[in-house]
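Sharing a structure, written as structure tokens. Questions coming.
A single protein chain has been removed from this complex, and every other one stays in its place.
Here the chain labels run A and B in written order, and each chain numbers its own residues starting at 1.
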Amino acid sequence: MRVFRLQVNGDTVEVAAPEHWTLLEVLRYKIGLTGSKQGCDKGDCGACTVLLDGVPTLACLSLAATVETSAITTIEGLLPAHRANGGEGADPVQDAFDRCGALQCGFCQPGMILSAKALLAKNPNPTSQEIKQSLSGNLCRCTGYTQIYEAVVLAAKGEQV
Amino acid sequence: MAARDQHGSEAPGDQGFRVVGKENRKVDGLAKATGEAIYTDDIMLPGMLHAKMLRSPHAHARVLSVDTSKAEALEGVVGVLVGAELPIRYGVIPWTPDENALATDKVRFIGDEVAAVAAVDEDTALEALDLIEVEYEILEAILDPQKALVTPEPAIHEGRKRRDNISKHVDLEFGDVDAQLEGADIVLEEDYSFHSTTHAPMEPHCAVAQPNSNGRLTLWSSTQITHYVHRALSRVLELDPARIRVIQPCLGGGFGGKSDPFSLEFVVAKLALKTGRPVKMLWTREEVFYAHRGRHPMQMHYRTTAKKDGTITSVDAKLLIDGGSYSSFGLVTTYYSGQLLTGPYNFPNYRFDSTRVFTNKPPNGPKRGHGSVQPRFAFEVQLDEIANRLGIDPIEIRRRNFIGADTETVNGQRISSNGFMQCLDEVEDASDWKARHGKLPHGRGLGVAGSMYISGTNYPVYPNKMPQAGVQLKIDRSGLVTVFTGGNDIGQGSNSMVAYLVAEELGLLPTSIHVVSADTDLCPVDLGAYSSRVTFMVGNAAIDGARKLRKQIIEAVAKHWEVEARDVRLMDGTVIDLSEAARSMTHVEAFHLAEELFDTLGSTGAYNTPELGGDYRGGTIGASPAYSFTAHAAEVEVDTETGRITVLKVWAAHDCGRALNPIIVRGQIEGSTYMGAAEVVLENHDLNRFGLHSGPSLLDYRIPTSLDAPDLEARIVESIDPEGPYGAKEAGEGPLHSTIPAIANAVFDAVGIRLRHLPFTPAKVLKALRELEEQN
Partner (left out) sequence: MLRLPKFEVKNPSTVEEAIAMMHAIDGEARFLAGGTDLNPNMKHRLFTPERVVALGGIEEMFGITQQEDGSMRIGAMATLANVASHAELGLAYPALSQAALLVSGPQLRNMGTLGGNVMLDTRCQWYNQTYFWRSALGFCMKKDGTKCHVIEGGSKCVAAASNDTAPALMTLGAELEFANATGRTRMPIADLWQADGIWNKKVAHTELLVAIHLPKPSADQRGAYGKLRDRGSIDFPLFGIAIRLDLDAQGTIFDAALCAVALQARPWPLKKAAALLCGTKPGEESFTEAVEQVAALAAKQCRPMPNIPGDHEYRHAMVSVYTKRALLAAANGDGPVHHV
């Protein structure tokens, strides 16, 4: 067991977990942030994507013991951050995914949305090729991706209902 | 009484549709987008144990002994389970129960379950697995279905009436097929094959069981079939079903891969009962590949006869179906492989002879487009070749053979609405077919194909006369309507569909509807999310239940206002008086009036199919109250140096009856099409020479990334169905079928090679190109 001091969604969280645990396990099974999903066990699907200092990173391949100095953003962090910035409703990217039907089973979406979020932070007007490239580490089995692209484009336009 | 009465396909009031047909949000969209939605593995219970499965490293072996004593002695191990403790067999089809949760006598594929351990954490459970000693007597493994067909010994399943490795054989003839040979203008006879592919939903299977102190048991499971799991648990655990509650939490995709009862469900339940503690088992991705139930590989032989003008006169099919190690849905698969091909084209004479065999491989089952995707591929490629030989445009030959609406197929299936011709028109137009087919530069091509699929069938897997789908509605004084449905929302959006229909009937906004689903304690039975049955059946049940309440509400308001019922309009959460008085109230006030008049408000709704199907053995299998129709046009580019096929774009026109929410329908069409395209050029559930899955991971089983998926354009065709909920039919599986042959036919247009054996690997393409070169 080791006590990890993690910065998660703006909170500093101290949590004891076995030393060999991944960030994904600590987030899900110790802190209770189950929004980050586990789809493939070993870095092949992107469902566990979180942002480390704003950069899309796979929580299933990150040891909790190596991320104590990074600011971790999970899917649960977006809406509160949006509200803290004076926004209403959900985060614009989350909202766009809902409006565009980009969420079917929803299992890949926390990771997908965080990848999209990181893309838009860096590049507010991505081309369709840039969107495809940026999301190419997040497998979706439901949509065929089209409605996901539409959601990213809609979020980029900043439209919200 | 099960409602077989017609609700009509029109809007309930005079104001037209207010919810249906609109681009509404899903009821659970934001919950999923924000990470709030709870999936099975997100459930954590106090004192919960974690279980792991010991699996067979042998493809075929007799289990002589299992010694768990060392595992039991390991600190942190709380419960160990072996097959003898769960001796009762199960299977999703009640006629073929051939599975044990853990091996009792034999293991039948590499990965078959042998024993399980529950411990304080997964690491300890894993450690304990290593301490279990199993003695096997290794048997010859049968991996080749051709060999299975002719090799009765060793029988993979012993003690059956049949002493061989044949799982199911169906041989049906309609009309006189052989008589058409003489005088046929063209006879085309070819072999085709479809390889093994799997569902690969993003969520791995997971189950959590909790023993309750009052002697009841709760199981949360990532299942598409809560009701069947409920029945199977009761049978295997020998526990009164009234003491078992099965809940499907949010589900991370299924596609048919979670529509069998699975060993982990029995194992966690039994371990929970044994230890008195909650138990969870989460399968690794590798274990999901072993659980499989994916698309059956088929070796197919088709012979079609036709007249000069392209009119089909007969179709003769012989299919060998690789079932893998267990029956699963195999009985149905075997029928579907023939029964579902008899539209959208008229087959005056048809015969199919399908044999499903057992092999020592992960069991095959129902993957999106169960049993009919493979024959559809073969036939549509054959039809394309006939068109080519006869010099007929591939779209035109499909039009000429159109079976029509309000008719019956040669095998006795009732066809009601049929928008296939419009589907063809749509893809012809969208792809600029006339200007481009046959005219694109070498290496680029366009192809077309068509298909049909069921919207559920009238064959419940266990025979009974009760409704196939039921809902219950509860109206709260707050104005909230809660709908309880046994239907399984697996991501396809069925809970949203229910909310839209109830909102439409009651004149509410969908946000006033709360849907509680797939909980056997709370919800009336629905048979589950398979065979594309949910929209049609649960949808009709929802309308049925809501319409009863609608009547009560209108009656109460009319009485209050002292107007005629027809003057009361329910719309968007407001109740309007259409008489001269011109006044209104909120729906909440209306609910209160109705509750005053009728007491506590609630209703039930149900759906059952009419009598359908041919009057012969198996004639009801594949008989659907409505069929969906699809046409696909695909554009490909073939790199003649590398052999790589790039599917540039696929246009998919799908007749779903009325589109209850076009965004969701589009998502189903696009998702199906993408999945089909991937089966052609990327995916292969390949077993190596040892019978071991050659790459059971999402690295080696190549599902498309965003850079691999073709551009998709969905066109919705609405042939309003007379019996569908507001005229709706299915959209979740049909639009996969013709993707595959459309791509195959596009490859022919691009480079002149006829590929008949999936998958179309670059190596296969290069070989065919070389052979073509040699011929010329």
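The working rule: contacts are C-beta pairs under 8 Å (C-beta built on N, C-alpha and C of every residue); 3 or more make two chains touch, one makes a residue touch a chain.
Because the structure is a prediction, the values reported are computed rather than measured.
The chain we do not see here touches A, B in the full complex. Only one residue in the set B:7, B:58 or B:444 touches the chain that does not appear here, and it is B:58.
Interface note: of B:68, B:167, B:458 or B:761, the residue touching the hidden chain in the full complex is B:761.
Screening A:9, A:22 or A:36 for touch with the missing chain picks out A:22.
Residue A:38 is the one among A:38, A:74, A:94 or A:109 that touches the chain missing from this view. Touching the chain that is not shown, out of B:108, B:245 or B:285: B:285 (per the contact rule at the top).
Considering the complete assembly, subunit B touches the hidden chain via residues 55, 57-58, 110, 122-123, 126, 282, 284-286, 639, 641-644, 646, 682, 690, 692-696, 699-700, 702, 704-708, 761-763, 766.
Within subunit A, the residues in touch with the undisplayed chain are 2, 18-22, 24-25, 38, 41-44, 46, 49, 55-58, 60-63, 65-66, 69, 115, 133-134, 136-137.
By definition in this document, only the chains that are shown with their structure count from here on.
Centre-to-centre, using mean CA coordinates, subunit A is 29 Å away from subunit B.
Only residues 25-26, 28-39, 41-42, 44, 123, 199-204, 250-255, 282, 284-286, 490-493, 663-664, 666-667, 670-671, 673-675, 697-699, 703, 705-707, 709, 711-712 of subunit B touch subunit A when the two sit together in their complex. On subunit A, the positions that touch subunit B within their shared complex are 18, 28-29, 32-42, 44-45, 47, 74-76, 78-79, 90-91, 94-95, 97-101, 103-110, 113, 131-133, 135-149.
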